[in-house]
Structures are given as C-alpha cells and as structure tokens.
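Only one protein chain is missing; all other protein chains are in place.
Each chain gets a letter, A and B, in the order it is written, and its residues are counted from 1.
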Amino acid sequence: MNTLVLTVLTLGVLGILLAVILYFVAQRFKVEEDPRIDDVEKMLPGANCGGCGFAGCRAMSEALVNRDNIASLFCPVAGGDTMKTIANLLGKVAPDKEPMVATMRCGGTCDKRPKVNHYDGALNCAVVNTFYVGESACAFGCIGYGDCVDACKFGALKLNKETGLVEVDADKCTACGACVKACPKGLFELRKKWPKNRAIYVACRSKNRGAVVMKACKAGCIGCGKCAKVCAFGAITIESDLAYIDHEKCKLCRKCVNECPTGAIKIENMERLPKEPKVAPAVKSETKAEENK
Amino acid sequence: MKTFPIGGIHPNDNKEWSKDCAIEVLELPAEVRIPMIQHIGAPSTPIVSKGDKVLAGQLIGQAVGFVSANIHSPISGTVTAIDALPNGQGQRRMMVVIKREGDDWVEGVDLSPELKRECTLEPAEIIEKIKNAGIVGLGGAQFPTHVKLTIPEGQKAEVLIINGVECEPYLTSDYRNMIERGEMLLTGVEITMRALGVERAIIGVENNKPDAIEHLRNIIRRDNYRGIVVEPLKLRYPQGGEKQLIAAVTGRQVAPPPALPISEGAVVCNVSSAIAIYEAVQKNKPLVERVVTVTGKSLKSTHNYLARFGTSLNTLLDLAGGLPEGDVKILNGGPMMGRAIVDVTAPLIKGCSGITIISGDEAARGKEMACIKCAKCVSVCPMGLEPYLLSKLARLQKWDMAEEHNTVDCIECGCCSYTCPSNLPLLDYIRIGKQTVMTNIRARALADKK
Partner (left out) sequence: MATRIFAAPSPHIHGGESTRRIMGDVVLALLPALAVSTYILGLRVLFITAVAVLSCVVFEYLINRLFLKRKSTIGDLSAVVTGVLLAFNLPVGIPWWIVVIGALVAIGIGKMTFGGLGCNPFNPALTGRIFLLIAYPVQMTDWTTGVPDALSGSTLLADVKYNTSLLSEVDFLQMLGGHMNGSMGEIGALALILGGIYLLWRKVISWHIPVAVLGTMAIFAACVGLGKGGELVYQLPLFHILAGGALLGAIYMATDYSTSPMTHKGMIIYGVGIGLLTMIIRLWGAYPEGMSFAIFIMNAATPLINKYCRPKRFGTK
C-alpha cells in the first residue's frame, strides 16, 4: 500500500513540475506568427515544387503575407485565379500573369537525327553533358535520358521511346519551371498557353550554320529566314542561324509553318493552313510588277 | 619503395603493346586544324585571317590574359578557314585550318639535333620564353606551364618534381621520351630548376619502367646533372596525380583545396613538358609537336609518333591499320582518365598523350546493380573520400551535403568506378556533384566580394 501511494505521489509531483517547466519554456520561446500564413499555405497547391522561386509553399506563404508588394510573387501551379483570391484575402494586388506551359524545343526524332555513336555511361543527361555532345551529331538536341522527366513533379513529361524525345502534357503542366532548370541543353521554355493547348514554336535550338544542321538532323532550323519574312506581326527573329518565335507577339496565324523547309516550326492542336501553291507565284509576279513600275 | 599514402588500384598496365615502338616522326599532314583552346583558361584569339601565309612556328593564336596559352602554326602554308569545327567530343570549337605548303620555319628556330646545354638566362627570361612558346602541361591537364612556374608572392619553391610516372595503362609516350630523349629531358629539368631557383629535382618513375630509371641515372652520372635524382616508385594508379606524386616522392601531403602544391614547396612538371621547355628555351622552338602513343589490343600495329598538332586523328588511326570492326571506344589518353572520342576528324591537341583503342567486350560497361556497401570504393579512393556517398548525394541533388563531404577534393581518377563490383557509374555522378558544388562555391565567393 505504501509503495503504491509513494509511486502515485512521485509521479504526480514529477508530472506537475514538468508541466510547469514546459509551460514556461513554451511562453519564453513562443514564435509569433501571422495566422494568415497558414490560411494562405492551405490555398497553395502544396507541391513544394519551387516554381515560385521559394524553397516551398510555406516560404511562399510567408512572403505573400509579409511583403507589401506581391506583384512579383506568383505561383505558376496555382495560377492567376488562386493568386487573385489570395491577394483579396490579404488585401493586396495580385500579379497579372497569363497561364504558361513548358515547351520542349527539339524535333530531332530518332529517324530525323541519326545516332552516330553509342552512349554507354550513366543514363542521365547531365552526365552526358559533362563530356560530349550526345549520341547524335547535333550539339543542341535532346539527349533523351529524361532528367526533365525526373524533375517534373506533376507527371507532365514523358519520354517517347519511339522518337527518343520528351513530350509535354500541356494539361498536366503547371509551368513551375523545374524542367527549364533540369535540362542541360536548355531546351525548355515557358511559353504562353493558348486555349485548347494550341501552340506554334521553333522546335530547334541549334545555333549551327544551315549546312551543319542539315548534316546532323533533318528536322533542324537552318536559319533560312523564310518564316521571319512571312510573319506579319514581327514575331520571328533570326539570331545565330536560329529562328525564334516571340510568344508575346505571335497570333497563331500559321503562315510560318508552311514556309519552313525542314519542318522545324511545330504546330500543335491546330490544322496547318491549306497549301496554296498557285497563289504563291501570283503574289510573286505582282510584287515584280510593282517593282517594275 | 615509395608510393602515395592512401587508396589506389593496380590495373593491368598494358604497356607491352607499344613500349618497344621507337618514336617515329610522322609525315607532315596535308592540312591541320588548330583549335584556339588547347589549355585550361581563356581561349586564345586567332591573329591570322583566311588567305594568310604562315610559317611553321608562327604565332597564330594570341593568349588572352595570364591563364591562357599562345598557339603556333605547326606547319607552313595558307590559312584556308577560321571556323567552328568539331573536336573529339563533337563540340564545335574555333579552329584555324591551314593547308600545308613545304616545311618552312620562322626565323630563329634551331632545328639542329645537337644538345645545347648551357643556359645563362635569368629566371624571368626563361619563364617569358616558356610563355611565348605556348607550353602547357602535356600529361593531359593542359595547364599553362608559365603560370605554374610563376611562384606567388610569399611562397617559395623548394623542389621540382618531374612526373615520369605515366600510371595510365597503355600509354608509353613519356616512357619513349625518357628512353630516347633523356638528354633533352634532363637539360629541360636543369633549365626549369634555374627558372624556379631550386637546387633539387626529383624525377618520379614507376618501377614498371626499370630501363628508363637506369637510363636516366646513367646520363645523370655521365653528364654530371647536379641536384637531379630519379626516384623509383611502386607501381600503383593514380601515382601520376599531382598530389599523389608529391606525397609519393616527398612524403608531404598538400592540404585540401584551395591549397596548391606550392604550399608544400613543390612544383610538378611532366616529362614531355620538360622536353618542350628545353626546346623552347634552348632552341627557340615553340610547342608545335608532341610524342603521341597510338595503341590498343585490337589495332593492326601500335606506334609512338612524333606528330604535329592539328593532325587529324584519322590519319594517326589509319597508319595503325584503321579502326577495328565491332564495338570500339576511342580514347584521348588512357583508359582510366582519357576522354572518349566520337569524331575522328578531330585534330591532335597539346594534351593528347595517346590514342587508345578499346574494343569488344572491354568497350562496354557492365550491368548496373544495387550498391552492396562493400566499401571497396572507400578503400581505393586516393583522396580519402566516400565515393558511394558522394555519388548518391549527386544523384539526389543534395549539393550542400556533397560539399560537406568534400566532393571538390575528387581528382576524377576513376578508381571507385573501376573497383565497384556492382558496376555502378560512381564517378559519372560524382563529377556532376563536383562541378555543381564548384559552381556554387564560385558564386558564393562572387557574392561575398559584392
């Protein structure tokens, strides 16, 4: 009986004592935190992808709550609407951003870009990039070991074994930008997301001269400049033998697609313009006639 | 017998394939391609233009900044193009293409075979001559030699160490140089000692080359080369690593990066570089040629060529009977640290001590399996690192942890991958980790400055 009482007493006193200590410690080291941070964090996707530039969603929420001007903060995964809701909650002005999508800019499929050597090292694009150009003769093309696929947290990228290229699922892509960082060849770009996932872009990053490109890959941009000439919106520029379509200026008119002799300009979820072979000479003769005048 | 303190492996040295092939002077090529970057540092600027006539030994690429190297025309002829052309790894680099016409040298170059031993130049003059001649480390690292010989203020060189180890399997160019050009080598060493102001030079040679050790010792005794000793070293890879060699011959370990060998008073120079120094200083001959081994079990013949830079690798391989059929790996250098070549139209460059052909089953890697934590990689690492861990951290992209575990110490010798029973590509990933961490460190240093 005595033992029992003693045990209960000891443990009871010990418990109370520790509780008191814990209470004071908790008071002393209490971290004052804005409760809104938790609310904001709940509204963010919680993928901790780093697409916003912060280490994770928590860090982003803290920045959103603590900064006065949040115009530069944007969660590409949550998108514009969620950002607006968050801004309303915090009484701040939300950044105005259009939805974006990652675009893989290489069209060098296995049949168009022949392999000239056999890679035998670790199956990782960054490893390949440490010492040579890759299995094809093109130094700019997709290596095809899927560093970007590993980096994508949303399952939006897939390696197509048949073409040897990575494909983007625009519906799953959140434009977090992880692939842009992961690709050692810099093939990814975040471009404006059109309705119905329509897109037009130059699927080539080769800065080599036309003759060199042709030798390495049948689908490469040779920098001929035909697309730039035909573009009515001045969206296409040619720099170091490579065409680039500015997605801010492009109106998806599709004229450039038909002009491209190598098919380097890719068109997605849209029909090509019907070919009008007879019109072309007519236009030419007209301009000539004009010149003659 | 001396050797370095930790780690190391014993690969089959395979030197017998080419060690008895005397140096052959390669016929002058019809055309050369000279890359404007054949060294560590800033690429040189081409100072000739298309259509220019050049002489052999004429400066065609001007060094940019201190850590850079001059580049000279190896033949006389006409510049036909200055263009981005593929190197051995398929990467396009600025190259000057010269079509050969005759073999005329610039004035002042002494092409006579007689040995010229006396040197009365001041150290600064010697280093200036080395710099003008565009000499870089010919063992493979391609670090500009004049930078190495310029001792930073507050530090003092005590000993010159000459690297005659050639621990890479297959390669025999340094060996042939020691056997056939021993006098030039020792005179070069003497001049380098003068440039550094040191009294002592140690030539480290592995004991699989006893005749080279004997030969050099005989010349030293016969011609009275003072202060130069030949140190036989126990056969072990990577003895030719700069820090390993210093530890092997002096017993002193250079502290981890960023410490340099000079912190232990040592300057290391390759055998072939010492010969180049001799030619540059005594004969006014810039660096335009080197001895290169062409070897491999499956080649019809093996050779040690004295070849001009810019010669197409194809030419060298054709003379050895062409590429064998089946699966081959063409290596710039030896099988442990050499770089795989995928474009044989690429030119011979300064750092290429050999073209090694590995074929058949040897060319392909084994199947990757799970790490069994056997710790063999830890025990062979000559830098005292944990390769299995560094490799894993790099795979997981944990750069901070990789830095904590000293991934920048890695000398990329490849002992870990060589010894791994699970065929894991340890070094492939460690290299990425090392590069990323070094970039991070540099970025931090830059940020600190601001």
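Here, contacts are C-beta pairs under 8 Å (C-beta built on N, C-alpha and C of every residue); 3 or more make two chains touch, one makes a residue touch a chain.
Remember, predicted model here, so these are calculated numbers, not experimental data.
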Listed residues B:98, B:195 or B:340, member touching the removed chain: B:340
Residue among B:114, B:325 or B:448 that touches the chain left out of view: B:325
Contact residue for the chain not shown (choose from B:83, B:104, B:183 or B:362): B:362
Per the touch definition above, residue among A:38, A:120 or A:167 touching the missing chain: A:120
Contact residue for the chain not shown (choose from B:30, B:124, B:259 or B:396): B:259
Absent chain, residues of subunit A that touch it: 116-122, 127, 130-132, 135
Interface with the unshown chain - residue positions in subunit B: 5-6, 9, 11, 169, 243, 247, 253-256, 259, 323-331, 335-340, 342, 358, 362-366, 369-376, 378-379, 381-386, 388, 405-406, 409, 412, 414, 417-423, 425, 427-428, 431
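Going forward, only the chains that are shown with their structure count from here on.
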Chain centre separation (subunit A, subunit B; CA means) in Å: 41
Interface residues, subunit B side, partner subunit A - complex: 84, 86, 89-92, 327, 339-340, 342, 363-365, 425, 428-429, 431-432, 435
Residue ranges of subunit A in contact with subunit B within the complex: 116-118, 120-122, 124, 126-127, 130-134, 137, 139, 208, 212
